[in-house]
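Every protein chain of the complex appears in place save one, which is left out.
Which chain is which? They are A and B, in the order written, and residues in each are numbered from 1.
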Amino acid sequence: MTAFTASVCRSCGAVAYPPRRRCRACGKTGSDPVPLEGKATLVTFTRVYNLSLAFEERYITVGIVEFQSGARALGRLAVDEPEIGMELSCYVAPVRTVGYETYEGLWFERPGSPAA
Amino acid sequence: MSQLEEILRPPEKDLPPYPAKYIVLASGERMVIRQARREEVPILLPDVAALTTVDRDYYDIVAARTYAELLGWLRHRVRDEYCLVGLVDGVLVGLVNGRSLSPRIGVSYHTIAMRRGLRVGAHLFAAKMEYHIEYLNQQEVYIVAESPIGFRRWMIEYGLEKRPQVHHELGGVMSWALTRDLYFEAKDRLVVGERPVPDDLMEKAKVITPVEEDVLIKQVTARIRQAEG
Partner (left out) sequence: MRDTYIIGVGMTKFGRAGDWTLIDVLEYAAARALEDAGLGENVESVFVANMGAGILNRLSGLGSAMVDRLCLFPAAAETVENGPASGGSAVKIGAMAVGSGAVDTALVVGGEVMRAVTGWEATDFVATLTHPEAEYIYGVTLPALAGMFARLYMDKYGVTPEHLAMVAIKNHENAMKNPDAHIQQTVTMEGLLHRPEAVVNNPYVAEPLRMFDCCPVSDGAAAVVLCSREVAERSGKPLVRIAGFGQATDTHAVHEREDPTELAAVRTAAERAFAMAGRKPADVDVAELHDAFTILEIAQSEEAGFFERGTGHIALEKGETRPGGRLPINVSGGLKARGHPVGATGVAQVVEIARHLRGEAGERQIEKPRVGFTCNFGGFGNNVVCFVLEREG
């Protein structure tokens, strides 16, 4: 379970992340929060170099995943050799510091990895 | 030599040679990297001097200091200094320098790219590290960065270690070190080139042709104002 939530449309059940008040699928207003959790599948990924000054790493790996709920999200990958279609599990940890503010975000790892 | 001059000069020692190599650049041009001889310093100085007027990307500071270092080497006021030059068809495209502090420790001075956008500076800096670690057989190389480009490239790409206790010769700013381990870890992705240099290529690299000053300034600044003269 993560502190990050998607939304489910009360009219048509479409899932959205980031959460939407007005549904992209049916145009109706009104949604309920639903946690982003469970297994996810890797849709695509990249190793990014030339990072902003907020990062001291030589590169980071980011990817887009699809949860079983249908919600998709972008997050950091704690996986050495990612492969499209691989199964991942999700946790929340710091992703970036801007000024004195540290932001938490979604991380993905192989299921069963010791969570960071 | 006068007795006084003998006192002022550091002891002469021949550093092991850096064997020349060549690198095929993104443009397809072949860049030879070879050691410059002390007597070639006067050929290098005018181009370095020209760059002292370019404040863009700290070229001025880097060039002013490099000028002093090269002059110091020429006139025997810096100990165990060396300079490697990058040449395309004999024309100077960049240079790096440094010195040997002790059998264990090397000091990196400066890196100047005279042509930009082809990673000439990255290749030359790598050659300098190669020289210290593989040919001078040193344990580590002290490095500082004056420009943000330098900092980003050297510190992040090589994963250098901090050496806050070291007073680098370039003004006491934060020192970093490339260790043998870091070097060999990074070597595959950062140090390239082939040896030996084919004779025809080496022949062209025998004499250093400096870059014309206006061409040089244009190359490093890419100023948009020049279009309309």
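Operating definition for what follows: a contact is a pair of C-beta atoms (placed from the backbone, for glycine too) under 8 Å apart; a residue touches a chain by one contact, two chains touch by 3 or more.
Treat the numbers as computed from the prediction; the structure is a model and nothing was measured.
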{"item": "Sole residue of B:119, B:180 or B:204 that reaches the chain not shown, by the stated touch rule", "value": "B:119"}
{"item": "For subunit B, residues in touch with the removed chain", "value": "23-29, 56, 117-119, 122-123, 126, 148-149, 152, 188-190, 192-193, 221-228"}
{"item": "Missing-partner contacts on subunit A, residue numbers", "value": "16-18, 24, 43-55, 59-60, 62-64, 72-76, 84, 95-96, 98, 103, 105"}
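Basically, only the chains that are shown with their structure count from here on.
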{"item": "Between subunit A and subunit B, centroid-to-centroid distance (C-alpha), Å", "value": "44"}
{"item": "Residue ranges of subunit A touching subunit B (in the complex, touch as defined)", "value": "56-58"}
{"item": "Touching residues (chain side subunit B, partner subunit A) in the complex", "value": "156-157, 159"}
